[in-house]
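With one protein chain withheld, the remaining protein chains of the complex are depicted in position.
Chains: A and B, in written order; residue numbering restarts at 1 for each.
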Amino acid sequence: MKNSFLMRNPSTLIFLTALAAFTIVVTLLSEAFGLGLISTSFVKTLGKTLCLGLVAVAMDLVWGYAGILSLGHFAFFGLGGYMIGMWLMYERTRDIVISSMADAPIPPTTDEITDAIGHQIFGVVGSSEFPLIWAFADSLTLQLVLVVVVPGALAFVFGWLAFRSRVAGVYLSILTQAMTLALSFYLFQNDSGLRGNNGLSGLQNLPGLEAVPQEVVSIWFLWASALALGLGYLLAAWIVSGKFGSVIRGIRDDEARVRFLGYSVEGYKLALFTLTACIAGIAGALYYPQAGIINPAEIAPIASIYLAVWVAIGGRGRLYGAVVGAGFVSLVSSWFTGGQAPDIPLGFYTIKWVDWWLIVLGLSFVLVTLFAPKGIAGLFDLVSDRKWPNRHGADLGPDAGALREREASE
Amino acid sequence: MSTLLEVSGVSVTFDGFRAINNLSFRIGTAEMRAIIGPNGAGKTTFMDIVTGKTKPDEGRILWGEKSLSLRGMSEARIAREGVGRKFQKPTVFEDQTVHENLVMALRNKRGPFAVLFYKPTAKDLARVEVLAAEIGLEDALWRKSGELSHGQKQWLEIGMLLAQEPRLLLVDEPAAGMTPAEREHTTNILVEAAKTRAVVVVEHDMEFVRRLNCKVTVLHEGAVLAEGRLDHVTANQDVIDVYLGR
């Protein structure tokens, strides 16, 4: 079955092969397992980029295929990061506390250890009590479950409320943006229980694996990220290739028609919204241990907007487009903003890319929207000679919501 | 003949404008009915009410042998109960193949999880073939429906409607934009369908209505003005005044 599925979807096979090749090449060039041509920090950057690719796949599913422009998926991504971050921070602090208490003549009680950990973690926000949400922080299994459950539950509740009242199109986008804003405001508070704007830090240190050097850990995470991206891509490709994909594309193009076919549009949207939130959570849980720190600024609405930018530039409605867009834009962005790009002296003024990159990105985004709605992935069409239906001038692409189209024609 | 749909005393108001005014209507389980009326008579709104798109302010809408109330049900639920609707403008999923369009419409489980794990059975595929033949699209099965001509899209939509196997078909101006030969074919399909199910056709074209050879309901200002055979109705002075005589 799997073979035939891959055979029917050659782009998936090509993508997975490319991903595997990429992973092997990076491994062979890394400091830990190979020639050492790629620095550890760059391996981490590449691993993070793979995670961004995974969240972009989720975004493409929900936006490119189902037409829901969610400005909340980076919030789900961040929540996943927070969930794994809680365990990482708790366990690591516990190790530190236990080793520092080991010299005491009288062995510490469990309460004393917990108090000391609380003091270490929450001292920075003037507290030492463990909030209720940290109840499972000592269990890796439970926190891993929460990585999926917390974003999923938030998406489910929010989606249930929003879709039930038939909020769609730009209204839904604005509403998801408001949700993201509310979440980041909440996390910015010191009494949110997640260390306010300090966020969680030191996540790159894996508890119990202090002996393993970061070069090796970075490769492990690269592998894990590649595996997650591969599996996520496969899942997404499987979903969109079948009847479910048919239905969600139908919802994107003409929601009312799908409803009159007897499909409960709300149920489909909710299922997809929740599923992609879970995928985003997983991507975040793999991303932030490589980044080392997570704070509420990561969740701010602008991050979700950038996610939409990646997918749009990569080419929405195509899974590989999303991955390519996320990889390309985020790598180029970090190259420009990281100060590596050479300044351009104009005589009277020097263009510093650190200052000007965002302007270029913003404007190129406008240009892509106007002139290349298929994004970078549109270039692949030139190779594959893919045919697009003649829509007689009426663009029924992902963005012209069914509602608008009908209103416009009335 | 038992009653499939009974609408009684239904009214709906848009911003003070009474689009439907104390409308009553009933149709049997296997019956063809044409609805005519001037613009703004409430034909489309009537369909909107039956399919759940518009919520009536008052009145009863009873369905089937168990007299289920359709009021308050969602559009999707009503569609699953067996009400199929064809729109004025052909609305097919242009980005998808004819085959995908038809498979989506086939009468199967509609829940997200059932659909996620759905694999077309041999029976389903055979049914798609049969439908495609019936609507003359057997050669276009793997083409994107956006590439079809306007008439072909109309056909595809009718095919999708049949694939749903509804008990009540609501058809809004099926013959618009069709060649005479295509109209002929459409008439045949609708008449054939009406043998096993209820069919309601909203149509402006009198010639087409005449060819359907069925009972006619004339709507005017949101209420039923006259009902009966076409000859009978067209002889009615009221009808002539408001509609035909214009």
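FYI, contacts are C-beta pairs under 8 Å (C-beta built on N, C-alpha and C of every residue); 3 or more make two chains touch, one makes a residue touch a chain.
Rule of thumb we're sticking to: contacts and distances are computed from a predicted model.
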Message: Can you work out the missing subunit's protein name as recorded in UniProt? Choose among "Amino acid/amide ABC transporter membrane protein 1, HAAT family", "histidine kinase", "Tryptophan synthase alpha chain" or "Ferredoxin reductase".
response: "Amino acid/amide ABC transporter membrane protein 1, HAAT family"
- prompt: Just one of A:V145, A:I359 or A:L379 touches the chain that is missing; which is it?
  reply: A:I359
Query: Looking at A:L37, A:I174, A:V212 or A:I344, which makes contact with the chain not pictured?
result: A:I174
Query: Which of A:Y186, A:W223 or A:W335 touches the chain that is not shown?
result: A:Y186
Touch with the omitted chain, as defined above, among A:A32, A:M59, A:I121 or A:A162: A:A162
Task: Could you please point out the chain A residues that touch the chain left off the display?
output: 67, 69, 104-111, 158, 161-162, 164-167, 169-171, 173-175, 177-179, 181-183, 185-186, 188-189, 191, 256, 301-302, 305, 308-309, 312, 355-356, 358-359, 361-366, 369-370, 373, 395, 398-401, 403-408
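Note that in this section only the chains that are shown with their structure count from here on.
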- prompt: Where the centres are mean C-alpha positions, what is the separation of chain A from chain B, in Å?
  reply: 44
- prompt: Which residues, counting only chain A, touch chain B once they are in their complex?
  reply: 239, 242-244, 246-247, 249-250, 253-254, 256-257, 259-265, 267-268, 271, 387, 389-391, 396, 409
Touching residues on chain B, where the partner in the complex is chain A: 51, 53, 74-77, 79-80, 84-85, 87, 89, 91-96, 100, 103-105, 110-113, 115-116, 118-120, 144-147, 160, 164
